[in-house]
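One protein chain is absent from this view; the other protein chains keep their places.
Per-chain numbering from 1; labels A and B assigned in written order.
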Amino acid sequence: MKFNRLLLYLFLCCGAFLALYPFLWMLGASFKTLNEASTPSLNLLPKVWQWSNVTETFRAAPFGLYFFNSFLVAGSVCLSVCATSLMAGYAFARLQFKGRQLLFFIILGSMMVPFELTFIPNFVLISRLGWYNSYAALIVPWCVSAFSIFLMRQAFLALPRDFYDAAVLDGCGHLRFLVRIGIPLVMPSLVTVALFAFLGSYNALLWPLIVTADDSCRVVQIGLVAFYSDAGARLNLLMCASSIIILPTVLIYFVAQRYFVQTTMGTGIKG
Amino acid sequence: MTQFKKRLQIFLFPFVLLAVAGDRCLGMLDDGLDALRRRGLGDWPAALLLLLPAVILLSLFSLYPMGASLQMSFFGGRHGEGDFVGLANYTEALNNPDFRRSFLVTLYYVLGVVPLTVSLSFIIAFGLFKITRGRGLLRSLYFLPYVTSAVAAAMVWRSLFHPQQGVVNLLFSYLGFSPQNWLLEPRGILHLLSHGWIPADLGPSLGLCCIMLFDIWHGSGFMIAVFLAGLSVIPRELEEAARMDGAGEWRLMWHVTLPLLSPTIFFLSIVGVIKAFQAFNSFYALTHAGGLPDTQNLILYVYAQFYQYGYWGYGAAVATLLVLVIVALTLLQWRVLGRKVFYS
Partner (left out) sequence: MKKALLIAVTASLISTLLLVPLFSGCAPATPGGSKDRSFKPLDPDFAVFWDRQTTESAQLLQDLAAEFNRSWQGIPIKVERAGNYTDIFRKVSASIRAGVLPAMAVAYESMTNDYINAGAAVDLEPLLADEEAGLSAEALADYIPGALENNRFANHDNHLYAFPFAKSVLILYYNKKVMQDAGITAPPATWDDFINQCRQIKAKTGKYAHGVHADCSTVNGMIFSQGGDVLKDGKCLYDSPEALAVFRIYEILAKENLAWLVSPSSYEDNVALSKDEIAFVMRSSSSFSDMKLLMEGDTERWGIAPIPQKDPAKPGTTLYGPNVCIFNTTEAHIQAAWAFMKFLTSPEVSVRWSLETGYLPVRRSTLHQPELQQHWEKWECNKVPYDCLAFARTEPNAPGWQEVRDLATRAVSEIMAGVTTAEKAAAALQSGAERILARNARPQ
């Protein structure tokens, strides 16, 4: 048994190294000179650590403001996606009404629309509403996510029927059940939804690039654009900026994954 | 400390009030909905209340653009300034060898990436779930590829797989194999593996396989997280009961864990296929839309038609065809896999 465990750890660690390698390369390249960073080699660490890369990165674009905007936008999107997908997921899982299946397919269908198609009509709509270069343009189109609704529906479907029946017996209506009992029960899935909603908004580049005109609303991914010039990318600074940008998301995931723990669901139901 | 506690209590007080008030509001709403239900309206009012924001926003920002582009697909010309041509764009697409090639590339890609990513992610997630020490760290490490922006990761990938200067070719020559062109190789992988027996344009090219490998690496982080969430809601009691009945680890996994995880697998399969058909970031970052046709999928084709050449009508027609294929495959999956899903 101990050997099995050891083997498991070995396998996982090897896999983790493979997963980690490009990121290590990125970190290393962040502190190299342009020449060194552009040279493909096995050396992850720079010969001479260029600490000045960090200051130069921050000088290239107003990253402080960009980070603030990114967190504001991604946070709002995260909250609204959680709220809407909770409600919709529960409705599709536990409510009976005519056209339920059809409506669910339509919502699922919206996930199949490629971004390229939605971009121009959405842009025109945003301009008509006067939201060009505002937070609303960055947040509102992403407040609902079909993928999250689907995930929450699966999560609610996975709950044993007994819970609902017991709650109804206790006189608990749909909404109360959702808020008081449902949320804690589907917490892992909800955390997943929150995580991906945040990430999706945080990592988006194309849409923010199009709907923002100046630095007041721009997000961190746009800051990366500053490192591309007509004659190539400033690879080392680009990697430095990318590493800095990734850090918050890794921290958030580190916190979030603590919810992915097996719960004991026996409490409350006897027999 | 007590000062702090007092301050904290004062700070939290309005929230508590809000929570209590909120609960009261919910209670009232619930009673209202109940009353409506008893009047014979069934679950409609509750559904309306819960679904309205989602439906409105999705219609505005996803379904309406689909409708607008569907309309656009019946017109020719560039930048939407053209005459009504009916289904001419669709017939042109189906007869276009470039379109057929990109469709085939997309198909190879989906069939390669989705099953492999789902299985690999399941195995890794299962392992990550069982371990106790270093769990947080290892889980975060596996999630890193998904969080790394495709652009940065692709640069690393390109330099690793560089035909002249890459590490992989270095390893290959150590092991005695001949160096390959990797991302820039347009010949099929089957052709190369069979030493020329199978024709070069049958099957995915080596370049496409590199892109698939990239996406398996990149996408597994996402699937592992979802699997972890799914594993967390499996009641421990069921596993304990099965163990007490004498089930070994493998039988446990096969007969208890997998069936209980089937909603998650179903979900990931459907979402995986949809996302794989729409894969853009990895293809663009690895080839910059400048590669040979063997690494250009349908989305890249649409992108070129739309934004580089300005054929909006034709691009919309191709995208509509793509959506139809996705819908068909999703329905197929729903029918076939849906039956096997086990809901407790």
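We take it that a contact is a pair of C-beta atoms (placed from the backbone, for glycine too) under 8 Å apart; a residue touches a chain by one contact, two chains touch by 3 or more.
Nothing here was measured: the structure is a model prediction, and the numbers come from that model.
**Q** Counting contacts across the entire complex, name the shown chains the missing chain touches.
**A** Those shown chains that the absent chain touches are A, B.
**Q** Tell me which residue among B:26, B:50, B:152 or B:184 touches the hidden chain in the full complex.
**A** B:184
**Q** Can you list, in ascending order, the chain A residues touching the missing chain?
**A** 34-35, 38-39, 60, 119-121, 123-125, 127-129, 132, 209-210, 213-214, 225-234
**Q** Just checking the interface: what residues of chain B touch the absent partner chain?
**A** Counting only chain B, the missing chain is touched by 35-36, 39, 41, 44-45, 48, 60, 64, 68, 71-72, 75-84, 158, 162-165, 181, 183-187, 200, 287-293, 304, 307-310, 313.
FYI, only the chains that are shown with their structure count from here on.
**Q** Name, in rising order, each residue of chain A that touches chain B in their complex.
**A** Going through chain A, the ones touching chain B are 5, 8-9, 11-13, 15-16, 18-23, 25-26, 39-40, 42, 84-85, 87-88, 90-91, 95-97, 100, 103, 106-122, 125, 140-141, 143-144, 146-147, 149-151, 154-155, 157-161, 172-176, 179-180, 185-186, 188-189, 191-192, 195-196, 199, 203, 221, 224, 235, 238-239, 242, 245-246, 249-250, 253-254, 257-266.
**Q** Enumerate the contact residues on chain B facing chain A in the complex.
**A** Interface residues on the chain B side: 22-23, 26-27, 29-31, 33-34, 42-44, 46-47, 49-51, 53-55, 57-58, 60-66, 68-69, 124, 127-131, 136, 138-149, 151-153, 155-157, 159-160, 162, 165-167, 170, 217, 220-222, 225-226, 228-237, 260, 263-264, 266-267, 270-271, 274, 277-278, 280, 299, 302-303, 306-307, 315-316, 319, 322-323, 326-327, 330, 343-344.
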